[in-house]
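The structure under discussion appears below in the form of structure tokens.
Missing here: one protein chain of the complex. Every other protein chain is in place.
Entry: subunit A
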């Protein structure tokens, strides 16, 4: 289908975009890569009267390392992260191969994924796993929102309608982390996704609740210890799952167990 008519606004700066959002109110929506929003508009699941295009704002894309911190601009594409050499943040690059397909990754952005807040989206899982901070700018200035407090429900976040995500800040390297997932067809959103960080003793799951679900795990000890296979059973056993059309709780639990185990193995070998 074709999208409903709207008025197009091109922002040239973050302040300009925030100004437009404040002025236009609830009828306005930000468009970045468009890989979620334009599809929804073509289906007329979304029909904003005003579209604020942020893709022409300079300085919102790029990856910067500052000591132990990694800062990723909101307009950075999935593909740019996939191709970047990120060293002990390499889990971010490796996880990108799970995001849709190449032509989606060349346009889709980090900020757009976080704002869209699909509960199985790789960026949402990674942000929660690595305790990222989401930097948002609104009429009152900038604030940082911890990823753990950002995702409130399916497609619902702590972002105000007149705020723009400008950056994601990852506070510490994760040399022993991995993300893996399962979907019936490669490139689809995952049925279940599992991300683990062995150094933080944390597992984050997608596809088992309305937002990414965190589970703390018994300490895995030093970096020389074997991957904690026991996590898989503990995490899978602790979830409350219900049968849903097309996928039983039993099957989903099995997926969780397998994927957590697989992610632990990948995390321990950094592959």
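In this text, a residue touches a chain if its C-beta (ideal position, glycine included) is under 8 Å from a C-beta of that chain, and two chains touch if they have at least 3 such contacts; residues count from 1.
Methods note: contacts and distances are computed from a predicted model.
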item: Omitted chain (choose from "Cytochrome c oxidase subunit 1", "Acetolactate synthase small subunit", "Xylose transport system permease protein XylH" or "(2Fe-2S)-binding protein") - UniProt protein name; value: "(2Fe-2S)-binding protein"
item: Contact residue for the chain not shown (choose from A:187, A:218, A:237 or A:254); value: A:187
item: Contact partner of the left-out chain, one of A:35, A:93 or A:120; value: A:35
item: Subunit A residues touching the omitted chain (full complex); value: 1-8, 10, 31, 34-35, 38-39, 41-43, 51, 53, 55-56, 79, 97, 100-104, 106-107, 186-187
